[in-house]
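With one protein chain removed, the remaining protein chains of the complex are shown where they sit.
Labels for the chains are A and B, by order of writing; each one numbers its residues from 1.
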Amino acid sequence: MTDFIRFLEPQPAILSRRDAIVADLVDLLPKDCLIHAPRELVPFETDAFVSYRRVPLAVALPRTTEEVAAVMRYCHKYGVPVVPRGAGTSLSGGAIPQEDAVVLGLSKMSRILDIDLANRTATVQAGVTNLNISEAVSPEGFFYAPDPSSQLACTIGGNIGMNSGGAHCLKYGVTTNNLLGVRMVLVDGTVIELGGKHLDAGGYDLLGLVCGHEGQLGIVTEATVRLIAKPEGARPVLFGFETSEEAGSCVADVIGSGIIPVAIEFMDKPAIEICEAFAKAGYPLDVGALLIVEVEGSEAEMDAMLADIVEIARRHGVKTVRECQSATEAALIWKGRKSAFGATGRISDYICMDGTVPLSQLSYVLKKTSEIIDRFGLRVANVFHAGDGNMHPLILFNANDPDDAARAEQAGNEILKLCVDAGGCLTGEHGVGIEKRDLMTHQYGKVDLDQQMAVRAAFDPGWLLNPSKVFPLEGRPAA
Amino acid sequence: MQTNFTPAQLADPHVAESEKILRKCVHCGFCTATCPTYVTLGDELDSPRGRIYLIKDMLENGRAADEQVVKHIDRCLSCLACTTTCPSGVDYMHLVDHARAHIEKTYKRPLMNRLTRGVLAMVLPYPGRFRMALQLARLGRPLAPLFDRVTSLKPFAAMLRLAPKSVPPASASAQPAVHAANVAPNLTARGRVAILTGCAQPVLDPGINEATIALLTRLGIEVVVPQGEGCCGSLVHHMGREEQALAAARRNVDVWMREVETGGLDAVIITASGCGTTIKDYGHMLRLDPAYAEKAAQVSALAKDVTEYLATLDLPAHMPKGITVAYHSACSMQHGQKITLAPKQLLKAAGFTVRDPAEGHLCCGSAGTYNIMQPEISAQLKARKVRNIEATKPDIIATGNIGCITQIASGTGIPILHTVELLDWAYGGPRPAQLSAAKWASAGQPLGTPA
């Protein structure tokens, strides 16, 4: 555990009332829906950003919107901070609690409420996993498009919190482009509904604002999402290059030529080796960088598009081109890619960066990244969504060596600043969370941040919701 | 993931091993999604990631197990779906094994819980005692609703409900013998294998090993039922009774090594995948025992699920029979032993139409003694499993583990058989008794017709 990033100091007035708060919450919720034994709280102390950990005051696992509202009313009344949690897969520490907070977990709210194929919508409880939605409508030929790599486990509530993307959002957009409505509980327990099965809602686009709110504007308990008819066919193709720079410039040229594949994923040599070891997908091991390019449509359409892409890749010195031959093979190729972060755990601890850069800067940023990593004496594996410039350098380090961990964190900060300086941003899909909070001033000026915090305060004037996250602790308005 | 053990703690080889396992976990949370208890209860403490964290916290602090840790570890089915899912290669099986042994050593369970577990450990691994218990259970069945009303007695209610209405007579297939290969007198057998008799399976369904022996000998394999074999030890192993489990393992290693040294063995055939997972782990379980480490590893390498072995024998392909089989992959088969394709390919080759029910990765809730110790979660998983299986509209359900057979059979009217019983039928054996003559006499083509 490193301690560069401060959390808000726990409020003694709340810690001292711990037993009373727990007793009250036990009364508010059904049996087995409140966790408060010290031992049982420890597993909730972090999410997938394990560098930071804080054991919460209690964990509430409500089953209904009404129960969520009851917990919120109580916490609002007594000024108890609340940290929402979906599946706890955040890579930016979005679900890491704090000592004086109640974790509000949505994991018991995992029912699919309505599937309406005529209107191509699904309405689900917030704890339903991303993949569950697609699986539920797959037999009817539909899917839910945003596909974060953690889609097996992450919840739609978490996806809304972080406006999650994924490999296929190059064509289909991210969560905000696929979200039609939410039911949410405001900080004082008021339940509101935004949007619905219709497209244009009236008034301010609060739905657009809520998407990506990182659990700071309320607790989303239900969501209505857009479904899309599955394409006739989809084909991932592997393009192996000698160097990362070649692969990077090939990506820019493909997009520049007006061809928009469904996905363009990038892996460098370390990442290829890691993913191949887990998925045995047949990634070429003799190349320096790999692009997974997926096209979809009819056979003729895919052939035509691929011919153009191959032509461009040749101009960039592509070494191997391998078309996948079967659905099983395609599934393995994606399994390897989507498991890349976890599979890295086989060889090392890591922290995962998430900066996005303009495509023209891709090669430059890759080069600079490796310089930074070298300077800190670390190793890196790059695996990311190249088509939209969303980079994921995985900085490898030894978590049991405090010095190593510190250097990894510092190198990460430099890489993210590099992304901003190259015209990009700190985070493309993982969210600011705790991880990138103190870098926000590098991307935004004081007025910009003040305006965002003012909007935040319109929802949560007392800063009770996930209060340690997103906005630097210095320069916050007085509550 | 960062760990925090002292060098003194790491001197214990079990702790050292657990530390190594914990270091691989990156806390990504993927495992929660495929964990049957998490999807049922929606509480991370009842997920692999939560349990790993509870275990880590307990071991790092060198603490005795307590009520909370035990509750969540006890709820683990050991289905190992998490291990299949985990991209980081976290060896959850050996971590939870260690935790269970630690619990057994450091935690005193409530009286009724101890009693139940004691009864199970004393009865189930011994076919004679088990048969007697089942006969008693038949008489005690009306008491089940009464037991249900008292939490600590619920396991007994579950036991009574699970007990079959009639207990088949003891089978000759369980007696030590050498079953000669069915080959012309001047030819030698294609192979020689030992078969694990098992403990509960031959009592509940002796037909499985009978079919196995019949099929293998018909295929030219000599099958030995060695003298002195016993329960594989899995049942007590999952209760954390390490010494008892290791004793069982050593005894079986001795028996099979004697066969290896005398007549030679190509494989030790196992027809219950739960046992297979444990026997394949003998090498690991006995790794710290210098006298047994090597022999145990050799036995583990010889251990083969019957379908795994049959897949090497190149069985002829048959014409489609028009019979739809839903294949239920036991957790110990798919997650424990990673055998996923062979059973389905064998069934398809034999002419059955094979269906994969949805959520095939989820446990049916049987999980050894789980359906007795955790009847509520088990019942929910059973209902979910049966719903998914029935949605495929099968004529027959096939699986490779007696626990699943008993569990699923108690929730559906569709006949459920061991994969090998269907294969034996397809390759010249008699129609399994569960399939009534009226319905199956006219089922598609005559069986055993090569394509």
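We adopt the following convention: contacts are C-beta pairs under 8 Å (C-beta built on N, C-alpha and C of every residue); 3 or more make two chains touch, one makes a residue touch a chain.
Rule of thumb we're sticking to: contacts and distances are computed from a predicted model.
A chain of this complex does not appear here, and its UniProt-recorded name among "HEAT repeat domain-containing protein", "succinate dehydrogenase", "ABC transporter permease" or "Glycolate oxidase subunit GlcE" is "Glycolate oxidase subunit GlcE". Every visible chain touched by the undisplayed chain in the complete complex is listed here: A.
If you put the hidden chain back, the residue from A:129, A:390 or A:413 that touches it is A:390. Of the candidate positions A:87, A:153 or A:426, contact with the hidden chain is made by A:426.
The omitted chain makes contact with just one of the residues A:117, A:285 or A:327: A:117.
Residue A:198 is the one among A:77, A:111 or A:198 that touches the chain not shown. Interface with the hidden chain, as seen from subunit A, comprises residues 116-121, 140-142, 162-163, 165, 169-170, 173-174, 176-177, 186, 190-194, 196-209, 211-213, 229-232, 252-253, 255-256, 258-260, 297-298, 300-301, 304-305, 356-360, 385, 388-390, 423-432, 436, 440, 443-445, 447-452, 454-459, 470-471.
Please note the rule applied: only the chains that are shown with their structure count from here on.
Between subunit A and subunit B the centroid-to-centroid distance comes to 38 Å (mean Cα coordinates, whole Å). On the side of subunit B, the complex with subunit A involves touching residues 1-3, 23-34, 38-39, 41-45, 49-50, 53-54, 57, 66, 68-69, 72, 85-90, 358. Against subunit B, the residues of subunit A that register as touching in their complex are 1, 32, 35, 37, 39-40, 42-44, 46-48, 50, 61, 63, 87-89, 105, 107-110, 127, 129, 131, 135, 150, 152-154, 278, 339-346, 349-350, 399-400, 405.
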